[in-house]
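Got a structure here, written out as structure tokens. Questions coming.
With one protein chain withheld, the remaining protein chains of the complex are depicted in position.
Here the chain labels run A, B, C and D in written order, and each chain numbers its own residues starting at 1.
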Amino acid sequence: MAPALQITGSAAVGATTIFPPLRLEIAAGRWTVLLGPSGVGKSTLLRLVAGVETTIAFTGTITADDGSAIAPRVAMMAQSDLLLPWLDVFDNVTLGARLRNEMPDRARARAIVERVGLTPHMDRKPGTLSGGQRQRVALARTLMEARPIILLDEPFSALDARARAAMQELAADVLSDRTVLLVTHDCAEAARLGDAIFIMTEKGMDAVAPPATAPIRDFDASEVLDAQGALLARMRGAPV
Amino acid sequence: MAPALQITGSAAVGATTIFPPLRLEIAAGRWTVLLGPSGVGKSTLLRLVAGVETTIAFTGTITADDGSAIAPRVAMMAQSDLLLPWLDVFDNVTLGARLRNEMPDRARARAIVERVGLTPHMDRKPGTLSGGQRQRVALARTLMEARPIILLDEPFSALDARARAAMQELAADVLSDRTVLLVTHDCAEAARLGDAIFIMTEKGMDAVAPPATAPIRDFDASEVLDAQGALLARMRGAPV
Amino acid sequence: QDRMTVLLDWFVNPDHGPIIIAQEQGYFADEGLEIEIVAPADPSDPPKMVAAGRADLAIGYQPQLHLQVHEGLPLVRVGTLIATPLNCLIVLEDGPIGAIADLAGKTVGYSVAGVEEALLGSVLRANGLTLEDVEMVNVSFALSTALMAGQVDATIGGYRNFELNQMEIEGRPGRCFYLEEEGVPSYDELVYLANPETLDADLIARFLAATERATQFIVNHPEQSWEIFAATAPELQDELNERAWADTISRFALRPAALDSGRYVRFERFLSEAGLIGDTVPVSDLAIDVGAL
Amino acid sequence: MKAARQGALSTTLRLAGVTVLMLGLWQALVALTDTPAFILPGPLRVVEALWTHHALITHHALVTMTEVLIGLVMGASLGAATAIVLAASRGARALLRPVLVFSQAVPVFALAPILTLWFGYGLESKIAMALLIIYFPVTSAFFDGLMRTPGEWLEMASVMGATPARVLTRIRIPAALPALASGLRLAAVYAPIGAIIGEWVGASQGLGYLMLFANGRAMADLMFAALVVLAFLTLVLHAVVDKAAHWLVEHQTQSPDSKVRRIVF
Partner (left out) sequence: MKAARQGALSTTLRLAGVTVLMLGLWQALVALTDTPAFILPGPLRVVEALWTHHALITHHALVTMTEVLIGLVMGASLGAATAIVLAASRGARALLRPVLVFSQAVPVFALAPILTLWFGYGLESKIAMALLIIYFPVTSAFFDGLMRTPGEWLEMASVMGATPARVLTRIRIPAALPALASGLRLAAVYAPIGAIIGEWVGASQGLGYLMLFANGRAMADLMFAALVVLAFLTLVLHAVVDKAAHWLVEHQTQSPDSKVRRIVF
């Protein structure tokens, strides 16, 4: 059901290259993790897949292996939380259904809010939530979208280690069988979650071998720590 | 010149406790790192020190050891970047001086922008910057403030490993001799930068021993990795 | 050359013939006067401006003058421009109102609040009705249109030389009931007003002398005077003004400076009886003959 | 409860203070510019007239107030509805917006005879006038707000597969409420003027009629008494709408926005 995606092409604004010609294969129903230095174009890539990028021009193709359109099958969690300040936590979480003129699945929403640990804050407006709480609301809102393709842009960046681990497990659970593209700066996260791991650089896209076990992995399993170390070394600029 | 700070008290909104009575000693001219689960009140604590918290009531005292007022000697980098969308990178970085009706130190601003790696983007408006680039602009703006007390609320959360390391080094360099209170979720960061490390929990404030060497430490020194491991274990909920 | 400012009561129209002709023919200049003519849009303004010292002369209405003097405005009539009433009670010629008595239960529109009620009341009383029998609506300056459109059944305040012609041109001729034939004491429709405390009798006498000469010219040369008048502004050159001009000539005061004290006494008493003013005041408080000063 | 009562008290006190201040200014203006009383009477004389004619003024004020309230509610509703239609459809924007500006460019006074022809000299034509005069500020302010929805929210909605109607009702309208509030505050000030103009065009009741009447009788003090009552009613209306607008905005959001108000005011 969840398609594989293929991205081939380059992006530019006027004469400025945002990223050079590159090729990215995203396996169906798997977690593909994207790492890369700040400003290299990761968020742009996600926005191009979701079909919302309007200022940056993409030359190339973004296709699903089943040939259908991608945009209508996408759910995206952007880098900023985009909560609506006038809706409380519950209403923000169920926003998607409301916007589509559907009945929100209230029971499921309550369950997800419970799992992101915000049940006590269900009726609060986002203006009074902490940074990490807001991020969890945005995550819950994205998890509510039953879409085959999920794009996550640094979804756990504002969370402490414990909450981060819990949210990773929650996402892995809820999004099993979906095609997930996760952008992160956390090498441990990449090592833990990735079925495939790519590092995007100014020169192009490099594939990195993920740990041999299947995700979601234990964060202190030795192969995960090894993979994390290797990723860190590459990201920090050690010779490839 | 930079004072030591002492915080004693509790915070509440109406009948809701935000954090229980706690006590935090912040050494003069040192980096104090604060870890803690999301929503425990770290940002609130920083905002109370800066004197900008208006909705959450604090019962207790926040004092400097030299007895002078704290608020006028504070520079703060908040959890969101707060860039002004109509100013370009350079003008955002020099905003403080302009707001105080002073001549901005243009040479220093240029040097700092160079060190956060944004010289090529000097004339761009924040609307077109990537998340990590925006965070670096906010960092540069904070570093421009020559204040003795510096409050940093997850200042490196949107950065990749390499940029993060570089920004930590930059901050440690520019802010040497200042009293710094750093909130972070990154245990490696805490282990690398902290002269003192505290974990804030729902129950109060726990001090954690930092590595024996002086910061800023090498990220793969064994005592740093050990400290990081110990912090991670505690943060993830291993028995204290 | 002495300078004077004269405020008209309203935009330039044939009622102001003597002033315009005197200006165009150079009669003012002959009297050593340089006259600035200002046309306001609200007729209730000019008397106030003269009372406040903003101008030397204003054109006003005799009925209004009585009220203004009683309200304490420093004003006095120093000359007459139109020596008969122009006001009339107008109905549609082919409408249902054949006689004033038919107005029972009907709506009457008026434009300048003040004495219209008293005038109408007196007309109605002379025909066996009272003010209670009609509804009065202030229709501002849309007198003819309100009547032609059937929004009101009659209007008071429209001029016999103007509104009547206007309605005829529009194809809805009106019929006028002349107030002075229906129990209202005759009065001067348009008079020159000045501030009694500051007026310069000599200047005003010279002004009136020039307009008197102009009036004689108009009466003697109706066609030529129309040409001169119409040439002063393009917006005046139309059929309505031409017809109004002809109808107005006979209404100009031939002796603008002359004062008929009896008119002012009678009208003062009329207003007092109508309850619009309290005790009557002597004529000298209302009108003067500048030549006698 | 107590806080609310105290708030009301302090508002009353402030209003009283402002009233005194304005009376003082007025007296000073009269004295300094040496304006004669038949053009601008001093406050004392006007207060006297207020007292003498209070029954008359109350009667006419009630008439005007009715017109104003009905006109305000209808004009605000119509204006808000128009803004939503304009914001919802590009086609409506292309066609309707110039028509709207055009319609506003025609001074209502000029339309007065037409309005009275269609609506008569009763309440309707004044309501129509008040409605017409506030319709545009409300439409204009709300429309501007609706067109300023942050792009990221719209992008999010489009990724979520939102229907345009829902984007409007769930995102754009709530986000534009502060702008609507701004328009409503303006409308509160303009609605009475609309009603007055309506009365000037043709009426036998209302404060506007009373003013014309007093003006014709050269009773400057009565005219200014009516004016003062009108201004006072407007002030009250503005205060009420201001409170309602605050509530509208506060009620829907506990965002940083609302925090500011608390800090800055």
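To be clear about the criterion, contacts are C-beta pairs under 8 Å (C-beta built on N, C-alpha and C of every residue); 3 or more make two chains touch, one makes a residue touch a chain.
As the structure is a prediction and not an experimental result, all values here were calculated from the model.
Only one of B:T128, B:S176 or B:T213 touches the absent chain when the whole complex is considered: B:T128. From the options B:E25, B:E145 or B:E223, the residue with contact to the chain not on display is B:E145. Of C:A29, C:A52 or C:A104, it is C:A52 that touches the chain left out of the display. Checked against the full complex, the candidates C:A39, C:A104, C:A126 or C:A258 give a single residue touching the omitted chain, namely C:A39. By the touch criterion stated above, the residues of subunit B touching the omitted chain are 47, 50-52, 71-72, 74-76, 78, 80, 82, 84-86, 95-96, 98-101, 124-128, 145. Listed by residue number, the positions of subunit C touching the unshown chain are 10-13, 38-42, 45, 48-49, 52, 54, 141-142, 144-145, 148-149, 166, 169-170, 234-235, 238, 240-241.
Listed by residue number, the positions of subunit D touching the unshown chain are 14-15, 17-18, 21-22, 25, 33, 35, 39-40, 90, 93-95, 98-99, 101-102, 104-107, 109-110, 113-114, 117-118, 136-137, 140-141, 144-145, 147-152, 154, 178-179, 181-182, 185-186, 189, 192-193, 196-197, 200, 211, 223, 227, 230-235, 238, 256-257, 259-261, 263-265.
The criterion applied here is as follows: only the chains that are shown with their structure count from here on.
Looking at subunit A and subunit C, the chains in contact with each of them are D. Ranked by how close its C-alpha mean sits to the mean of all protein C-alpha atoms, the top chain is D.
Centre-to-centre separation between subunit A and subunit B, using Cα means, comes to 27 Å. Here the spacing of subunit B and subunit C, counted between their Cα centres, is 84 Å.
Averaged Cα coordinates give subunit B a centre that lies 49 Å from the centre of subunit D. The set of subunit A residues that touch two or more partner chains comprises 80, 128. Residues of subunit D in contact with at least two other chains: 259.
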